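Pasting a structure below so you can have a look.
The complex appears here minus one protein chain, its other protein chains still in place.
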Amino acid sequence: MQRVGVFVCWCGSNIAGTVDVEAVSEALKSEPGVVFSTNYQYMCSQAGQDMIKQAVKEHNLTGIVVCSCSPRMHEATFRKTAAAAGLNPYMVEIANIREQCSWVHKDMLTGTEKAIILGKAAIAKVNLNAPLIPGESPVTKRALVIGGGIAGIQTALDIADAGFPVDIVEKKPTIGGKMAQLDKTFPTLDCAACILTPKMVDVAQNEKIRIFSYSEVTEVSGFVGNFEVTIKKNARYVKEDICTGCGACVEKCPMKRIPNEFNLGMDNRPAIYIPFAQAVPKVATIDPNACNMLKNGKCGVCSKVCAAGAIDYTQKDEYINEKYGAIVVATGFNPISMDKFDEFAYNQSKDVITSLEFERLTNAAGPSAGKLLRPSDGKHPHTIVFVQCVGSRCESCAEKGKEYCSKICCMYTAKHAMLTRDKYPDTEVYVFYIDVRTPGKNFDEFYRRAVEEYGVKYIKGMVGKVVPEGDKLKVQASDLIANKQLHIDADLVVLAAAIEPDKSARPLATMLTASMDTNDFFTEAHPKLRPVESPTAGVFLSGACQGPKDIPETVSQAGAAASKVIGLLAKDKLTGNPCVANSNELMCNGCSSCANVCPYGAITYEDKEFRMPDRTTKIRRVASVNPAVCQGCGACTVACPSGAMDLKGFANLQIMAEVDAICK
Amino acid sequence: MQKITREQLIQKASELLENGTVSAVLGWGIGEFDYDVTPTVFSTVEELRNGFVFNDFCGANFSKYLVKKTDKIEGKILVFLKPCDTYSFNQLLTEHRFDREKVYAVGIPCEGMADIAKVKAISGDGIAAIGSNGDKLTVTTLYADEPVVIAANDVLAERCINCKSKKHVAYDELMGEEGEVIESNRFDEVARLEAMTADERFAFWQNELSRCIRCNACRDACPACTCEKCVFDNPNSGVENKSPANEFEEKLFHIIRAYHVAGRCTDCGECSRVCPQNIPLHLLNRKFIKDMNDFYGEYQAGAEVGSRAPLVDYTTEDLEPGEVFDRRENNA
Amino acid sequence: MQVNEYKPLIVAFCCNWCSYAGADLAGNNRLAYPADVKIIRVPCSCRVNPMFILRAFQRGADGVIICGCHPGDCHYTSGNYFTRRRMAALFSMLDFLGIEKERTRVEWVSAAEGAKFAATMNDFVATVTALGENKRLEDLRCKK
Partner (left out) sequence: MHNNKYLQEEIIRISGVNPSKCMRCGKCSATCPAYDEMEYHPHQFVNMVECGDIEPLLNSKSLYKCLSCFACIDRCPRGVEPAKVVEAVRLTAIRKQGANHMTADDIPAIIEEDTPQQLLVSAFRKYTK
């Protein structure tokens, strides 16, 4: 039994106006364990807190019950008071007699009666409280960034800048991501490569950063501060440390007709390739599905021309195990497939392209060396129709589109339209839109410039169908303002395809026990207040894996994620929430029910040897909770049939004592 | 009425003992009466010959015994499993309750077991011997001059009338022919109760549960109740309670027991078989099974090892607790 | 002499993150509901063991309500989904045993729904008051 002190707060007249505080402190005096009971005007004031400290000393209190406002308000305050008085802070319980009593009941009699019952419940609970000490765990001072696009690059640079080592895992042969494929960037129109590639070089040259390109994460275990990760380095059949990236092999490779992923299949690359000139690492990679040597053992040209002797046809996938304190997910996005949008004739005509393909067509390093030419016949297009929201905001067609707004399309379409008119003033440019959404610094001005200065024809309405006819594309569309149906003979149709999270995100989320929404975007710990943290401690989110984002937003989120990681890695030890689940091994059946309901993967099993009453020993499978991972929800405690699993601070006996006190 | 005989089982067990595959046999042993068969561990062929029985009263589900027995015995233990027992066997494996490597499971066919209460209702008390002859039982009693002959089908246990499966879902070796999963009417009685008014149901259960003497036989026989320490025996659980002081505690015990095994109960019916007060306890379990099938899709505990029970799973579209009743009213 | 008006005893389990905060908000906005409702704070609605509910009835509660975050909003991501399944099964079972189904309820109340909290409690108290005393699950020894 504790020695409990009860402190009833008046909260001025907030409580005392409807609750007879004197009667409450008097009534609670005779409760079991209570050795001291008083009331005071403002318990949370310095004087009130001093009163508590004084009482702890004078009456040797081991438990404190404060009947006051909501624990969400001042529980932390009174815990500090208790700690200052030399008590364990978790020996404090609050009876909420303001928000849940004096403020909702008008009558003094009922208010007082209820306050007494709430006080009794808190006393019953505190009698069963035990001092709790938060667990501590060490922090591995190294971060893992999964994904090497602009989000991952920025996060890694920022973390490395703070002095912590960072590894980037990128599944493609080079970092750079989607941004490397872009031509210009809105709203300032600087060239993507000019601002991205210096950052890529920074990454390559930063001593704190290691790049695992052409690699993927295959296994994650552990918890915040202590993750253990297995990284699979796919065999690229080229020794990374020896290859100089001279490109002789690429030039000489006889297998030249492999669709070039970097240019979205609009031109070809050889079987051995470097995705683009500024690739980091600038190392060749052999495509095992295309290389004759790897497939049939015939060829070997690259090996012969390689002066450095970097080609190694016998290279195997390599598995690397590393420990990390924090993991940042930056897996990015992809445009959705246009295969199911028959109405736009994407699969029927080469001249119906996606916006990302348009980027490559206008990029100086692209398949047409930056000249805007029709993919079908290489002629200059005179009429171009841009269609927005293709597959975005698409509720009825879940099998082909996405319900959400892809956010970036309005701006890049304005950019494409503007650049086209700028470079080729003889071109007619139409943009069909449902809404133009341009919130963001200098964004709306940018869009208006496209209309007002560059004469892009923005038409409110959607394109209904595109029919290839001869060398033209017959576009049938609505003009809702003019209330007309338009028929346009276009040379090129550009579809602003919706974007979706990368396919690798879902299996990764499972490995990380990080949660996702129905669209496979990672869920943030709090949509407003913790936007770059995943609910799983130690896992952070950067860029479009969390939701559609443009570059400025991605970079700022990347920086925010980095600062969270730095904050974590700067600590030598992590202090946990002490109100966590714990399993009584003597009663645990090892049945796995608890682990099945744990959202954090905090429960693991081990075989333990037990001494039986008959002096024999028995090896049993029992659960153990990792207090650094457990967040204290208590789902496991109810899943456990034997009651072996309990929650500190909200134990079965404590809650039942409250129930009993209320019902008595 | 069983297709497999005691002699065949003894022969199989002897073989496996002698060739060293197993070092012990978990089987049915002679009890005080012919209908009172006791689960027994046999270590020698001689013990088998003297003490092993197999008749129409061998309902006991041995799966549960494996939890404790596998630790006590060096080498493997042979266990005979009727089709319904194999579900419990799998469920216990799902819960990691025993080491599969230590068990040699022999699946045996089952034609349904007899309910001694039903036999007694026909023959009267004082049963001295029960013989089996084809599909007839010959019951000799102390008070009647002539033995009473009863059709085995007339005294079939409720759980066997509503048998859900003649298929073995786990075994190392199968004796006899494999059967099929059966479309049974096992939920009819639950549905009948559901159709009653709340007052009628309350009266029904009041009548049934008030007979409970808290002997714990249901719990002790239940293959899902294998807790190292039951909450009702644990002085630190806050709900320890060893004898029923009043009718509420019987209800509490049976509700909580049914809840604890919900999603894990394979509907083997041992609870009702062993109840000395003939309380239809299996209806509580079946209610949970029926509800979970209705709410979350068909699920048979123990049908496969490693499956996830409905109560430790969820979908974001699950129905709301309040909708449960609307749904029933709409279906009615 | 005036007959004493029947006052039910209601135990409300509220999750710390949404419903308990919703109850606080009801207080902040001075939205009245009967004093018969006594709130017990739990970290998440999934902490509520069926045992607690039966215990409350045993000790003389007339109604038990469990409040949690709306499905999808759980602070612990999935806790209330488990609550939803557990309570659907348990309440259906209590109904099967003939216990009035109106005595038990699950309600999702967010931290912003002070008005919903008060309205829910008013409604629940009215429903339970209409039912009268819980006689089917109480332990007579525990009665005053």
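Each chain gets a letter, A, B and C, in the order it is written, and its residues are counted from 1.
Definition applied: a contact is a pair of C-beta atoms (placed from the backbone, for glycine too) under 8 Å apart; a residue touches a chain by one contact, two chains touch by 3 or more.
Since the model is a prediction, treat every value here as computed from it, not as a measurement.
Judged over the whole assembly, touch between the missing chain and the shown ones holds for A. In the complete complex, the residue from A:207, A:241, A:339 or A:395 that touches the missing chain is A:395.
Residue in contact with the omitted chain (choice from A:161, A:216 or A:343): A:343. Checked against the full complex, the one of A:51, A:248, A:305 or A:434 touching the unshown chain is A:434. When the missing chain is restored to the complex, the residue among A:382, A:460 or A:621 that touches it is A:460. Although one chain is not displayed, chain A still touches it through residues 343, 389, 393-397, 401, 434-435, 460-465, 476-480, 483, 485.
Convention: only the chains that are shown with their structure count from here on.
The touch graph of these protein chains is complete, with an edge between every pair of chains. When chain centres are defined as mean Cα coordinates, A lies farthest from chain B. Centre-to-centre separation between chain A and chain B, using Cα means, comes to 48 Å. Multi-chain contact residues of chain C (touching two or more other chains) are listed as 50-51, 55, 78, 82, 86. Counting only residues that touch two or more partner chains, chain A has 597, 639, 652, 656. Considering their complex, residues 71, 94-97, 226-231, 234, 236-239, 260-261, 308-309, 311-313, 316 of chain B touch chain A. Of all residues in chain C, only 9, 11, 16, 20-21, 23-28, 30-33, 35, 38-44, 46-52, 55-56, 59-61, 75-79, 82, 86, 118, 142 touch chain A in the complex they form. Of all residues in chain A, only 70-73, 96, 98-101, 103-107, 110-111, 113-114, 117-118, 121, 515, 523, 535, 579, 597, 599, 631-635, 637-639, 647, 650, 652, 655-656, 658-660, 662-664 touch chain C in the complex they form.
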